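A protein chain is absent from this complex, but the other protein chains hold their places.
Showing chain A:
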Amino acid sequence: MTDATASAAPDAAPRRGKSIVTQDTNTRKRNAAEKRFQTYGMIAIGIGVFFLVALTWSILRSGLPAFTETAVTVEFNLSQEQFDEAESQVLKTAAYEGFFVRALQAQLNEEGAGDVQVEEDAVGRIMGNVGSQIREFYRANQDQLGQEVSFTVPASSRVDRYLNGALSREDLTNSRFLEPEDLDIVDRLVDSGVMANAFDWTFITGTDSGVDNPGGAGIGASVIGSFFMMFVVLVLALPIGVAASIYLEEFAPQNKFTDLIEVNISNLAAVPSIVFGILGLAVFIQFAHLPQSAPLVGGLVLTLMTLPTIIISTRASLKSVPPSIRAAALGVGASQMQAVFHHVLPLAAPGILTGTIIGLAQALGETAPLLLIGMVGFVARQYPDGLASGLLDPNSAMPAQIYTWAARADPAFYEKAWGGIIVLLVFLLFMNALAIFLRRKFERRW
């Protein structure tokens, strides 16, 4: 710019290319750089959004099949004599399996697919151990003998994966679990409507199954485990966090001790979560001998982790209450404590609540500390039966259960892990939506 005026001064004659209408090379270069720079920014945003979409797509595509299961529905009629006969045999479940195969064949004939010949071996591979399921049902409900009963038997996880498209026919060479010929039967079963996809309630309500039964695994028990942990976090972290924030924001004098607390809180907020796990292991389990894998211990560790988050957000909402409120309360004769508890705290409550919910959502998804206090590596087979048992008996939690499934060798568990993530994210989404709703509804601008 300086050059332009300097060179223009001695020679008054107009020079080409210096018009303000047509751009010279320098301007063009600068404008191009401007465009490029702006494009980089847009690309960066695009990449961020792309990752979000890729993540969502990958979760939904792999996780949704976990909520459905393929099942075979067979009309079944077992008479008292057949029951007695089967019970008197040595291989009792095999006898029931025979009944099942005959009933299935009959149904196929009825549906017009009589050309398919089902054998017991193939049924075992496609549907697992049908015989024992039927036997258990009739032993428990002997009054159903002689009556028409509709049985729904889940297909094995491999058949599930085949129908989802996760497993192709070519992958099945040399597998003793499922042979390519079985897939022909599966196709016919699906065509005739005997085999169909249904919503899998076991996944939502069930407990974890053993390592060899991915189909029966459910997330219900660990949802309860997470619930108990969040209960502990809420009961401890909310009052302690609010009390600490009130002290720091309203009463604390400016001195070394207050500074020490402030430094500690801001550092704890950035300490890696695994370190809190080590703390929990050393203090709560080794030192205080609390039971391993208990939601109580998990809740205590997560409380310590969540406290800084809650304190920081509570202080922010206390700070946003204007000083005139305090002054007015003090002016009509309230003590300092009364001014805070009767006037400032209620006005700050929506903000505190929002912060607490977001802190809880963070704690709900935290996994690393739970690994160290032993919430993985065992099979959470049972629902707790009561408050004490819920707090003290070994249980899993949602993220820990997802990790357990992801770490198992059978790839059928991966689908369950993705499904578990969907359940976890639904909870998180709900909590965050609630926080946003509360903020929108009760937020006051002073």
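Definition applied: a residue touches a chain if its C-beta (ideal position, glycine included) is under 8 Å from a C-beta of that chain, and two chains touch if they have at least 3 such contacts; residues count from 1.
Definition applied: contacts and distances are computed from a predicted model.
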| item | value |
| --- | --- |
| Chain not present in the shown complex, as UniProt names it (candidates "Chemotaxis protein CheA", "Phosphate transport system permease protein", "Multisubunit sodium/proton antiporter, MrpB subunit" or "SufE family protein") | "Phosphate transport system permease protein" |
| Residue of A:Val159, A:Ala294, A:Val344 or A:Leu372 touching the missing chain in the full complex | A:Leu372 |
| Residue in contact with the excluded chain [from A:Val271, A:Ala328 or A:Val426] | A:Val271 |
| Per the touch definition above, residue among A:Ser58, A:Gln147 or A:Ser168 touching the missing chain | A:Ser58 |
| Footprint left on chain A by the chain that the document does not show | 1, 30-31, 33-34, 36-38, 40-45, 47-49, 51-52, 54-55, 58-59, 62, 239-241, 243-244, 246-248, 251-252, 260-261, 264-268, 270-276, 278-279, 281-283, 286-289, 304, 307-308, 311, 335-337, 361, 364-368, 371-372, 374, 376-377, 399, 402-403, 406-407, 414, 417-418, 421, 424-425, 428, 432 |
